[in-house]
Each structure stands twice: as structure tokens, then as C-alpha cells.
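Structure, as C-alpha cells:
Every protein chain but one is kept in place in this view of the complex.
After this line comes chain A, so read on.
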Amino acid sequence: MEKEVVLMKGNEAIAHAAIRCGCDGYFGYPITPQSEVIETLAELKPWETTGMQVVQAESELASIYMVYGAAGAGKRAMTSSSSPGIALMQEGITYMAGAEVPGVFVNVQRGGPGLGTIQPSQGDYFQATRGGGNGDYKVIVLAPSSVQEMADFVDLAFELAFKYRNPAMILSDGVIGQMMEKVVLPPFKPRRTDEEVIKECPWASTGKPKNRERVVITSLELKPEIMEQRNLALQEKYRKIQENEVRFEQQQMDDAEYAIVAFGSAARIAEKSVEIAREQGIKVGLFRPITLFPFPEKQIAELSKKVKGILVAEINAGQMVQDVRLAANGAVPVEQFGRLGGIVPDPEEIVEALKKLIK
């Protein structure tokens, strides 16, 4: 079959990919720079074709709980927003983590804190990888660095979310959401029938037949001895995710004496920085974490034994650098370069920061 190559924005790719991967419901609230997701869905009217529901909710809070409801009933449900809206959703995300509800949400990050700016940022790395809400929990975090990955990661996020019964996040930003690129749209995958959902998700609240116990989707447990066991089970699940689901990419690392570690749009910029630096005779490569939880800590630990120094390039005041330093554990100097407030760094600025590290 011929590949369907189209030119579109990252946000539009999310919408097309959602319909194509058998998503049952999208629930969202407009916010710049991601409103094209719900606009594209409204225009495509998937409720007339695949049966996918699209609801413009009254708030981000309502959006995440609509996802909770649908996903708690075994359906593929998702939402998308940008940083301030994702902050509002944190209550629902920790409830989903606690109740083991497999929803998907997309953060097209913008600069903060507070209302901040509508320009791109990677300032929500801590929020995404440390949980963000109350309690000890983790969210699976995928960081796309192209429009193609925006399209590909929607289905992947659903697969991982349902495999582990855990919320999964696509951590993008205003650059990836707004830029247009060629993208090969994923093939159509039909929505699961109700019978398939009931069979595949015996844990879901789909209506209680006589032959099974009632299902209660809840994060509440007042007996501490039971609650500790539930928490330990969650931690065990996170360990499995850490073991099995690390994803990353390396470029020109074979002969590299230095490494730039960057994710998402910063990694796209850093690709160019590597090219410029190599033209100037600096042997540098790029290491790009694709999953931010689970973080590729073993891989970075190995890397730190091979290179003389690591530069972490990110569009924030220094967040992922903490994870890289933990992984490198003092083996080599680890420095950070970032721009803030919606400024996207130039490739040359990153090269300059690299030269400072080398000195």
C-alpha cells in the first residue's frame, strides 16, 4: 500500500493519529498553542465515521475527569492542553495514577510560571517526570521531537497506558505543536468493540454481569496496611516500566568525545549544533531520551564513562540536567544550557556552551 505522506502541524497530527488509532473519546478545552488539536477533530467529525466522541469540556479539570470516566470504563480516551491547563489537570492525573486508569494526555508546553507566555518551553519537565500531583506516582512520558513522532506516539501512548494501566503523557511543546512537517500518517486501526473492551479490560467498570464481582475504580483506601500494599504494587509497576520501556536515540556517538543530551524540540536544535561543532573539529554526538519516564539512566551512565563531558540542552532553567547528573554520578562534568520565557535557543548558542564545557 502506498504511504500517505501529508504536510501538517504537530497538533493536527495528534488529531489525525487519535482517529486512526481507534481512540474512543477526546475531551478538551482550548488553550494556545494546542487548540488545533480539538479544532482539527471538530472539522474531521470522527463521530460520523469511527464513532469517536469529541467533547469540548467546560475546563481542563472536567476534561481530565471525562478521560478518567471513559478510560475507567475501558475506553481509549485522551485530552490535550498546554502548561497552565496541564497544571489544572494534575488533580485528575494523580487520581488516575492511584486508581490505575489508562488515559492519555498531551502537553504542548509553553513558557511559565503562571500564565507565562504562549511561546514554547520545556519548563514542565519536573512536573511531568516527578508526578505533578500529590502522592508517590509516575506517569509514562513520551517526548516527540518531530511531527512524525507526534503522530506515532498517540498509539504508542495508548498501548503503554493500557499495558500498565497507567496514565501516559506526550510531552511536546509549542515548537513541535506548531511547526509543519511531512508526516506519514499511521494506518487506520478500528475502535475496539464493546465486547472486545469487556474481554480485554476485566478491571473496567463496564456494567456488572452476574458472574463477576463488582468493579470499583477508586484511589481511596483508608486502611494504611492495605494502602501501603497498593503503593508498593504501584512502585513495582514503575520498576517494570523502567526495566522494559526505555526509549532513546543516539546520533554520531560512535567516536564522540562529548555528548549533548537533549529531548523534544531542543534535540532537533541540538542536531544542528552537533553538525556545526563537528565542522569545527569537535567530536560531539547527540543522545536523545525519547521516554522521560522511564528515563534512560543506565544508558547515560554508560555514556558518561565514554565521553569527557556532557552538555544538557533544554528550554528551561535546568531540569533534565538533574537526572543526567544522577545517572552520570560524578563520572564526568555535566553542564546545562537553556533559554527561558519562550525563547528558543539557536544551534550556535548551544555550540558556544559546549565550547565552555570543553575549556
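Please note the rule applied: a contact is a pair of C-beta atoms (placed from the backbone, for glycine too) under 8 Å apart; a residue touches a chain by one contact, two chains touch by 3 or more; residues count from 1.
Going forward, contacts and distances are computed from a predicted model.
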item	value
Name per UniProt, for the chain absent here [options: "ABC transporter ATP-binding protein", "Acyl carrier protein", "Potassium-transporting ATPase KdpC subunit" or "2-oxoglutarate ferredoxin oxidoreductase subunit beta"]	"2-oxoglutarate ferredoxin oxidoreductase subunit beta"
Absent-chain contact - pick from A:70, A:150, A:290 or A:324	A:70
Option from A:95, A:238 or A:293 whose C-beta touches the chain left out	A:95
Given A:218, A:244, A:280 or A:329, the one touching the chain that is not displayed	A:218
In chain A, positions touching the absent partner	24-25, 27, 53, 55, 57-59, 61-63, 65-73, 75, 77, 91-92, 95, 99, 194, 205-210, 214-220
